[in-house]
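What follows is a structure written as C-alpha cells; I'll ask about it next.
For this view, one protein chain was removed and the others were kept in their places.
When the chains are written out, they are named A and B in that same order, and each has its own residue count from 1.
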Amino acid sequence: QAPIVIKMQTSWNDANIWQDFARDYATRVEEMSGGRLKVDVLPAGAVVAAFQVLDAVNDGLIDAAHSVPVYWYGKNKAASLFGTGPVFGGSATTMLSWFYEGGGQELYNELTQDIMGLDVVGYMGFPMFAQPFGWFKEEVNTVDDLQGFKYRTVGLAADLMAKLGMSVAQLPGGEIVPAMERGVIDAFEFNNPSSDKDFGAQDVAKNYYLSSYHQASESFEFLFSKMFFEDLDSDLQAILKYGVEAVSTANTAKAMNRYSADLQFLQNEAGVSVKRTSKEILDAQLKAWDELIPELESDPFMKKTLDSQREWVDRVAYYELMNSPDYGLAYEHYFPGKIKL
Amino acid sequence: MTDPQIALMMLGLFIVFVFLGFPIAFTLMAMGIGFGYYAYFDARRMWRSFDRLEETAGPWEQWSTWIDGFFNNRIFDLFVNQTFTVMSNEVLTAVPLFLFMGYIVERSNIVDRLFTTLNIASKNIPGSMGVAALITCALFATATGIVGAVVTLMGLLALPAMLKARYDPSFAAGIICAGGTLGILIPPSIMLIVYAAATNVSIVRLYAAALLPGLTLVGLYLIYIIGRSLLQPSSAPRPTADEVPDMPMGKLLLMIATSFLPLAFLIFAVLGSILFGLATPTEAASIGALGGIFLAFIYRAMTWQRMRESVYLTVRTTAMVCWLFVGSYTFSAVFSYLGGEHVISEFVQSLNLSPIMFLILAQLIIFLLGWPLEWSEIIIIFVPIFLPLLAVFEIDPLFFGILVALNLQTSFLTPPMAMSAYYLKGIAPPELRLTQIFAGVMPFLFCVILSMVLMYVFPQIVFYLPEVFYGG
C-alpha cells in the first residue's frame, strides 16, 4: 500500500532553521503511522508564496502548511491575537496552554471556520521564546534614543513600535540586510539568534537587544485542508493532531540547543554586544499596548478573545510566577558574574 | 509514466509549442493549466458533491453536478493564486517606471545633440565617429533601456553620418547594433530586474555587480573600434572639416554641458541613489521618470502627444513582460509540483560535470536559446530551471546572472531572431544588406564572449562593487 503523501508547504526558505523544525514533524508523523503517511515538506515559494499559504490550504493547493497566524493578519486582525497579541504576563507556553486548555482553540476555530468561512483545521505548536527587541547600530537605552528610527517588524508589533515613536518600515524578510546596508532602515527585529544569524544580521548591526513585549507569546501554526484531513482514517487524523504536540517538545529542545549556541557565536565570535532591553523601553512598550488594546477591543470578536486571554493569564500566570523559584539566583550561584539582568 | 517524467514531457511540449508562434504568455499558461489539471486531478475531491447527491435528485441536477465536478480542479485556484503573486511582486514594480523613463527620454530629442557633441569632442581619436556613435549608444541605451529605439534612432542619425564619411558600411552597422544592445546590460536595466524577480537575487547587488562588466564590455568594443581604425584606416577614415566642423573650446564645452551632462546626471542620480542606499530601485525609477519629463521640458520636446505615447507604450510593454511572468509562475509551480526540478537536477548530477563544464554548458544552452528567442522568455522561463543546479555546483546566482546578462547581448545579434540587425535593416538605406550587418556584428559577438571569459578568470570584476557597497 503506497503511503498517503501530504504536501506541506512552509513559510520559510530552505536555509531557515524552522525548515528543520517542520521536517521534525514529518519524521514523527511518518514513523508513528508506520509509513502510511508521508509528509513532503516544501519551502516557501515551491507551490505558492510564503504569505499565500492560508489561501492555498483553503483551496487545497497544498494539503498542509507550517506557518504563523500573523502572516494572514491582513485578512482579519484577530489572527495576531493567536501569538503576537498583547502580553499580559504569560509566556508563549502560557498562551499555548490557553489554546489547548483555556478556550483558545474554540475561538481560533470560530475565527477561521465560522467568521471567515475557511475550509481549514489548525493546531498550534512550539511555544517560541520571546522575540528580541532586535538589532541596532548604536546603543539604545531610553525611549528618546529610539525617536525617528526606521525599524522593521511585522503584524501588531508594527502598530506597537509606531507608538514608541519609530517609523516602521515594512520590508520582506529577504530585504532586511540589504536595506540596513543601504540605510533605508536603521534597526530591525526578526525572530531568534539562529534565524537572525543565518541571514547575516551581525554584518550590519552590532547591538542586539534581548527581551521585549512585542512578540513574546508566538507559536507555529499547523494548517490542514479540512476536506483532506476529514477524509483520513481516524487514527491517521490522530497522528497528525498529536504529532503537533510531539514535535512541540522536539522543537523546543532543538531551539534551546541551537538558539543558545548561536547566541554564544554572535557574542564571542561575531563581536556582537548582547544586552537586555532597558526597563524604560519595556515600560513604554506596555504603555503602548495599553493604547492599542482599546482600539483592538472595538471589534467584538477581538474583545471576546482578549477577555478570555486576560482571564487565563490572571489565574495561570499568578500560579506560574508565585510558584517559580528565582532561577536567576541559582544560575548566579553556580555561574557567578556571567549574567546581568 | 511517473510524475517527474510527465514534468519533462511538459517542458518538451512547451518548447515545441513555442514554435507554433502563439503568444508565449498564453502558451505557458495553457501548459501549466493542462498539466496542472493532471497533477491536481483527484476524482474523489472533484466529484464529491456528485457522489453525495440525494437519491431523489433529478437527471438535470445529476448532470449539472457531474459537469461542475469536471471544473472543480484545484489548478484553477493555483493559477489565480500565482497571478496574484505576480501582481504583488515588489521587485517588478520598478519595471513600468523604468520603461516610462525610457520612453520619455527616448522622445526628448536628446540623442542627436549627444551624438553631434561627442562627434566633435572625439574628433582627434582614430575611428572618432565610431567611438562617438558607440558612446552615444551606450549612454542613451543606459538611460532608456529600449534596444529597438536606440538602434533605429542611431541608425537614422549616426549611420548616414558614418556612411557619408566613407566608413565601411558593415563596420558602421556593427557598431550601432552592438552599442544599441548595451541598454539591457548596463544598470538600471530592466533585464536585471526581471532576473532578480525570477531568481530572488537582490536587485541592488545585481546592479552593483553589472556595472564593471558593462563598462568592461564597452571598453572591449572601444578597443576593437579604435584598433580596427588604426590597422585598417580605410574602414574608418578621418572625417573632413565639413563633415565634422571645428569648434572653439568654449562652445564645445557649452554643448557638452547642455547635452552630455544632463543625461549623465540623470543616470547618475538614478543609479547612485540605488547603489548608495538612498532609494529602492522602484523609488529611483520614479525619480528617473520625473527627471526625464523635466529634461524633455527643458529641451522643449515634451508635448501632450509624446506624453500619451509614452504612457500607452509603457502599459503595453509592462503587460507583455508581466503576463509572461503570470504564465511562467503557473508553469513552474506545476513543474515543481510534479517533481520536474528534482529529476533535471538528478540527471545533471549523474553527468558528473565539473562546475566549469556545467557553467560552459549552461551558457552554451542560453546562447543557443538566444538564436530563436528573446531575453525576456529566456530569463523568465529557462533561467529558473538552471537555478537549483547552481547550488549543486556552488555557483553564485549573482555571478551566473551577470554571465547571463552578458550572454543575452548576443540574443539580439544572432539570427534567426536578430532584432537589433532587423531594426537597423528596417531603417537603413536599401543598399545595406542584412549579410553585411551580420558580418559587422560578428567581431562584437567575439568581444561578448571574451568579456565572459574575463569574468570567469577575474570574478572580482563582478564581485568587487557589491562587496564595497554591501559587504561580503
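Everything that follows uses one rule, which is that a residue touches a chain if its C-beta (ideal position, glycine included) is under 8 Å from a C-beta of that chain, and two chains touch if they have at least 3 such contacts.
Methods note: contacts and distances are computed from a predicted model.
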Out of "L,D-TPase catalytic domain-containing protein", "TRAP transporter small permease protein", "CoA-transferase subunit beta" or "ATP-binding cassette domain-containing protein", which one is the UniProt protein name for the chain not included here?
"TRAP transporter small permease protein"
Omitted chain's touching partners, listed by label
A, B
Which candidate, B:Ala43, B:Ile67, B:Ile298 or B:Val315, sits in contact with the chain we can't see?
B:Val315
Among B:Met10, B:Met29, B:Ala158 or B:Leu222, which one is in touch with the chain left out?
B:Met29
For chain B, which residues lie in contact with the unshown chain of the complex?
18-27, 29-30, 33-34, 71, 75-77, 79-81, 83-84, 86-90, 92-93, 95-97, 100, 106-107, 146, 148-149, 151-153, 155-156, 278-279, 282-283, 285-287, 289-290, 308-309, 311-324, 372-374, 376-377, 416-417, 423, 426-428, 430
Tell me where the left-out chain touches chain A, residue by residue.
51, 55, 58, 71-76, 115-117, 148, 150, 154-155, 158-159, 162, 167-170, 172
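The definition used in the following text is that only the chains that are shown with their structure count from here on.
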Which residues of chain A touch chain B in the complex?
7, 45-49, 52, 55-56, 59-61, 172, 174-175, 178, 181-184, 203-204, 227, 231
For the complex, which residues does chain B have touching chain A?
40, 44-45, 48, 74, 77-78, 81-82, 84-85, 90, 200, 202, 204-205, 276-280, 333, 336-337, 469-472
